[in-house]
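Some notes on the structure that comes next.
Complex shown without one protein chain; remaining protein chains in place.
Chains: A, B, C and D, in written order; residue numbering restarts at 1 for each.
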Amino acid sequence: MLQESYPKSAKPIDPIQDDEEEEYDEFDYAYNEPGSLPGTLIIDEDATVPNIFLIDYHADNVTGMQLLHPEDCTPYLESESVSWVDVQGLGSEDVLQRIGQVFKIHPLILEDVVNIPQRPKVEEYDDRLLIITHMVTPKNDGIGFISEQVSFVLGKNYLLTVQEEPEHDTFEVVRERIHRNKGSIRNQRADYLSYCLIDTIIDGFFPVLEDYGERLEDLQDAVLANPSSQSIDAILRIRRELLLLRRAIWPQREAIKLLIRDDSTLLSDSVRVYFSDCYDHVVQVIDMLETYRELASSLMDVYLSSISMRTNEVMQVLTVISVIFMPLTFIAGVYGMNFNPQVSPWNMPELEWSYGYVTCWALMIVTAGTMIIYFWRKGWLGKTRIAKTGRS
Amino acid sequence: MLQESYPKSAKPIDPIQDDEEEEYDEFDYAYNEPGSLPGTLIIDEDATVPNIFLIDYHADNVTGMQLLHPEDCTPYLESESVSWVDVQGLGSEDVLQRIGQVFKIHPLILEDVVNIPQRPKVEEYDDRLLIITHMVTPKNDGIGFISEQVSFVLGKNYLLTVQEEPEHDTFEVVRERIHRNKGSIRNQRADYLSYCLIDTIIDGFFPVLEDYGERLEDLQDAVLANPSSQSIDAILRIRRELLLLRRAIWPQREAIKLLIRDDSTLLSDSVRVYFSDCYDHVVQVIDMLETYRELASSLMDVYLSSISMRTNEVMQVLTVISVIFMPLTFIAGVYGMNFNPQVSPWNMPELEWSYGYVTCWALMIVTAGTMIIYFWRKGWLGKTRIAKTGRS
Amino acid sequence: MLQESYPKSAKPIDPIQDDEEEEYDEFDYAYNEPGSLPGTLIIDEDATVPNIFLIDYHADNVTGMQLLHPEDCTPYLESESVSWVDVQGLGSEDVLQRIGQVFKIHPLILEDVVNIPQRPKVEEYDDRLLIITHMVTPKNDGIGFISEQVSFVLGKNYLLTVQEEPEHDTFEVVRERIHRNKGSIRNQRADYLSYCLIDTIIDGFFPVLEDYGERLEDLQDAVLANPSSQSIDAILRIRRELLLLRRAIWPQREAIKLLIRDDSTLLSDSVRVYFSDCYDHVVQVIDMLETYRELASSLMDVYLSSISMRTNEVMQVLTVISVIFMPLTFIAGVYGMNFNPQVSPWNMPELEWSYGYVTCWALMIVTAGTMIIYFWRKGWLGKTRIAKTGRS
Amino acid sequence: MLQESYPKSAKPIDPIQDDEEEEYDEFDYAYNEPGSLPGTLIIDEDATVPNIFLIDYHADNVTGMQLLHPEDCTPYLESESVSWVDVQGLGSEDVLQRIGQVFKIHPLILEDVVNIPQRPKVEEYDDRLLIITHMVTPKNDGIGFISEQVSFVLGKNYLLTVQEEPEHDTFEVVRERIHRNKGSIRNQRADYLSYCLIDTIIDGFFPVLEDYGERLEDLQDAVLANPSSQSIDAILRIRRELLLLRRAIWPQREAIKLLIRDDSTLLSDSVRVYFSDCYDHVVQVIDMLETYRELASSLMDVYLSSISMRTNEVMQVLTVISVIFMPLTFIAGVYGMNFNPQVSPWNMPELEWSYGYVTCWALMIVTAGTMIIYFWRKGWLGKTRIAKTGRS
Partner (left out) sequence: MLQESYPKSAKPIDPIQDDEEEEYDEFDYAYNEPGSLPGTLIIDEDATVPNIFLIDYHADNVTGMQLLHPEDCTPYLESESVSWVDVQGLGSEDVLQRIGQVFKIHPLILEDVVNIPQRPKVEEYDDRLLIITHMVTPKNDGIGFISEQVSFVLGKNYLLTVQEEPEHDTFEVVRERIHRNKGSIRNQRADYLSYCLIDTIIDGFFPVLEDYGERLEDLQDAVLANPSSQSIDAILRIRRELLLLRRAIWPQREAIKLLIRDDSTLLSDSVRVYFSDCYDHVVQVIDMLETYRELASSLMDVYLSSISMRTNEVMQVLTVISVIFMPLTFIAGVYGMNFNPQVSPWNMPELEWSYGYVTCWALMIVTAGTMIIYFWRKGWLGKTRIAKTGRS
């Protein structure tokens, strides 16, 4: 029944990013027009109109519904049961301002929630905890990822989550756990719920990162076998994406560290233990990420030396062929000269020998053979072949 | 009415910088002649004569005017209303010294305000807070930015701001907010005013930085498609400009951090909350900046490998053509030899064959064909084309 | 007798890694499906079914046996003697969960023990100390190493160790010391036992690292003598493996530091002294590792300059041969022209000279000689030879 | 009158450094023969014999003279007025030892003052403050700088300064200020005097550094336009000099920080404010220095890519000319063959055509034209020209 209360957004979503056009925009944070009033909200006109979903639960009961007006939350927030209000979409200033009033959010904090993207952080303000996180999900075509800001406002009995858009939501499994009463979630407070969701977000980094392991391996093979302009494009792209991931995950590490050390009364000690586990996961994500960054950055050197190697091989072929044929051509040129043998016996007497032509060929074969043996010994002929075999 | 009290400076402003001549000067801080007296002011003779603008406001009223003498400020400074004195231009030692006396500024601090540029910093001295910031605005032609020092001296009821010159002023929006009573600015003290102005300055970094995203992207495409001397000039220029931005923004981060942590009585707790928000913005600016610096620094490697790739292609063309034509030329040379066929049947009998010439051509075509097939297999002919296609 | 209680695992072990396929997987930490319940265990279906070995000892007596059920441990855990329970293999969720119950391990900690690999760490929880370490052993073929997670749960009178698999076990020497009562181990508590085992693990890094010294030296010689595609493969491989070692050893340094500084009652002061010694060893391992990493990373530069050097030599050969033969071929070409000497005395009179041919040869020899002397002076002929000698 | 009491040293000074010989020596600190007694003084036999100058002043009076014996200072040191003893030259162990006795300097401190160069530092010992600084002055020829150690021993009423040699002294302006009673210096104590001198030393770094801005800019232009062996010499030289500056200025930053934070009674609070200003200047010097170091270090990459670019251009010229002339030479070679047209109509019938020669030229022109058009499209001909234009 609840499943049906999460309808697909009617509005067709534009493709998230047109790769060629917007790739460097991904590095820009949101900011207000210099000089605008503090707390000004920026509404992207293409953004989805916010849908508000409420799940209200305690140990014995769970209610799930979509709300039409933010004000409908008020009775739930005051009850003792845990209320999870999930807002999906940032397309209406009016609705978002009303949400701000219902949850009594400071305008500067509402600004951080709405004007995306912001840097992940944790802030406590008036008995409310603001947690800004970035969630990553693999792209549909499997190359790269989509990054989305998810903001948490944690109060005593409620948790407000705000997502950029209805798609790419990894919270479904948690909704399941609440509805089917799996694990202890229904017996815990809103702080445990916030842990579950943040844990989901952190664990979502692992599959995205693992993917980069494979891509780097393939790319390394490609660069060694056949360095091309495409390789360098791919290297740059991976480095850029890993840089993006880095910017998303590092501040989350600081933020979760702050959550553990914080003395806020909104988090119970038992939930802090869970957040410690979550912190370990962030550290592992960062470990993997930095490893991949190091590997990616060494690929540029590999590329460069791979090209140099190749240029060297080309040069060897050219040199071998030149060194063999230049003396031969010279010999042929000599016997093409028109000195008159009739004038004196010193003038090209070879031309009149019976075995002149044969001798000439013999000379040429000996010259070429000497050169070939020289290169053979120098290893240029052999090496070229070995190098080729080594690759195919 | 007030709008008119900000006349354009009559004196024509020289072009800020002649790019070719002065670009490395931008990295130099101001300093006094070694051994000169502490507190010596350096007046650039081309600098604008200081204009002094006063805005004095409280919740119900606002007065704005241009003052002829620094001493005219005195009555306003002593009143309870907030007085914002904005000095534009650093072209007169006399006026600046008198401002120093009116505001009772320590000579070392006046030196920092007047001898530009100084490193951004915060210093408290005798119930007065000195804040030195750097403001950046995009250049008119959209490439690069102009950096200007803005100094703040914050007292109990007043704020003194000193700008290098009347142009490139981003404070207009704040003046508007005061005059039109937008937001809460008229109900706040001078510390909130200082926040508004500094926030404007910090937010001014975002559009300048975003611009670098686009320039880096264009440059990367250019470097991959066609590496030239111009590319390397452009890379060096972007790196130099990002270095300049870095030097402007990093010390401001430290300065604002100090403002938040400081226990000065000049800043109220509620304004400290606003400065925290401002600090988040500085951190986001730094994040973007460091990202762009990393991308810019990898461009040099891209450039180098792009040239190597290109040299490799040129070498392949040369090698292919040499390997094909050298044997052919040799064959032609052989049959251009003048061994006398009359002397013996061993001497170039081919020349007398009926189909000698045809056979010779056949030999040459087979040789060339073999070579072409060899290169085709090796991928040199194909790759050259693929590489070209990949680019156009 | 005890020896026989450690049977070889019946199940044939798959080769640990198929180099080409899985090498980048080594960098990935284990993680749960995002959104899964905290404490979910991941069981690899190829993993060995856990074997449980118990050694229970005090100063006068020692008992060693293989247990069929985890619950058989209970009486030993409660006795005053030291009980070492060694679990080898992670192939059965049921057995592992029952071990968790017998030792009263928190589900999050059991998750860290079972879902391998995790980042090394130390955590105290409910009077139990969890220590996660990585043990390395050289591969059978002597190239590279096998890394295995070993988890320690230290209680008052017992130590639980969990290994990934029965093979590659370096604990045999410690079992010996217990059984043969060598040193003071039988008179000490479980904390000393944990020290002995961890010390064994840390010392196991030394021989693995020493091996890299030799490999780097061989590789450097190979790169200088004959840079090939294989060299770069080998450099990348060594760098990847050193990166893996680094990721294994650095967190262990932090972990052991924590053990020394910790105020846990589970470690006595005298054992802390031993752990300080162990910490010194970790620092020495890290010192060696970072040195090798620096040497490995400079190898890429060596490779690149080695290729450049070689290309330079090839170019010199080509240039020398071209510069010598091009003028000669030109001279031969001139005297192959067919200007008619009969028409005028200006038309190639040389052809009719008695010593024309001889003069022509003299001219060619002088030309070639001049070139050779020029190159000799320039050092190209000599240098090529010196370079060759320098290598062989 | 006092001016005359500073006679030029009679002894002719050797040129400071013979560039080729001693440049790497600049990086070496002074040290005693291993095992020598602590406090052993090393006297360079070429060093100037120390001249001792005394300026003794209070608000109303100033006395300046050259002293013959260190012991002559004693009465001045005990008076209430401020005594500045300036020792120039380190050429006599006897005089230096006697100075040590007069000022009661610990032998280890005297060692640091005499055995130059030492690392800049601050040390307090027995109510005396030792400050070791490095002073830089531009070389006469404007390229590079001269570095000289200046040591300060600050007591209650006196300041002892020790300079390496009489030349390159930037203290003249301070002497002027004392004699002409400019600023407040005559009303202040010895601590203010030490500030004035150290400030002079720090500010002396600015003009030296600014010079590097210009040199780097010129060098960058030179490297881009025409990379040569001289360029790399110049890059290495600038990097070495900036490294030297870095070693001089960084420890001074630490030293001045220590002075500000120190709780020594030798410095009054008002002078500490001045030292804070001085600290800001050091930080600005370091900022500029690190910027120039970053720019200098990127020049090596620029050089390398500039050469690669140039090699690429050379290769293109060679390839264009080869690709055009090789086919032409082949065609000419074909029609130089001696197949006998009389034997059969298949043997080179072209030779007997009326328009054979003309056709042959047509063929050659078409071939060459095709090649030229091919290169034109590929951009090789055009680009070469653009590249040239872009430079000149």
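Quick note on the criterion: contacts are C-beta pairs under 8 Å (C-beta built on N, C-alpha and C of every residue); 3 or more make two chains touch, one makes a residue touch a chain.
From a predicted model like this one, the values you see are computed outputs, not experimental measurements.
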item	value
Contact set of the excluded chain (shown chains only)	C, D
Which residue of C:36, C:81, C:264 or C:347 touches the chain not shown here	C:347
Interface residues of subunit C (partner: the chain not displayed)	170-174, 177, 182-183, 196, 199-201, 203-204, 206-207, 209-210, 213-214, 216-217, 220, 224, 273-274, 276-277, 280-281, 283-284, 287-288, 291-292, 294-295, 298, 301-302, 304-306, 308-309, 311-312, 315-316, 318-319, 322-323, 326-327, 329-330, 333-334, 336-340, 343-344, 346-348, 379-380, 383, 386-387, 390-391
Interface with the undisplayed chain - residues on subunit D	23-25, 27-29, 31-38, 108, 112, 118-119, 121, 123, 226-230, 232-233, 236, 239-240, 243, 247, 300, 303-304, 307-308, 310-311, 314-315, 317-318, 321-322, 325-326, 328-329, 332-333, 335-338, 341, 348, 350-358, 360
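The definition used in the following text is that only the chains that are shown with their structure count from here on.
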item	value
Cα superposition angle of subunit A on its copy subunit D, in degrees to the nearest 5	145
Self-contact between copies subunit B and subunit D, residue sets same or different by half	different
Centre-to-centre distance between subunit D and subunit C (centres being mean Cα positions), rounded to whole Å	43
Per-residue multi-chain contacts in subunit B, two or more chains	304, 308, 311, 315, 318, 322, 326, 329, 333, 336-338, 348
Chain-level touch network, classified as line, ring, star, complete or other	line
Pairwise chain contacts, counting only pairs that touch as defined	A-B, A-C, B-D
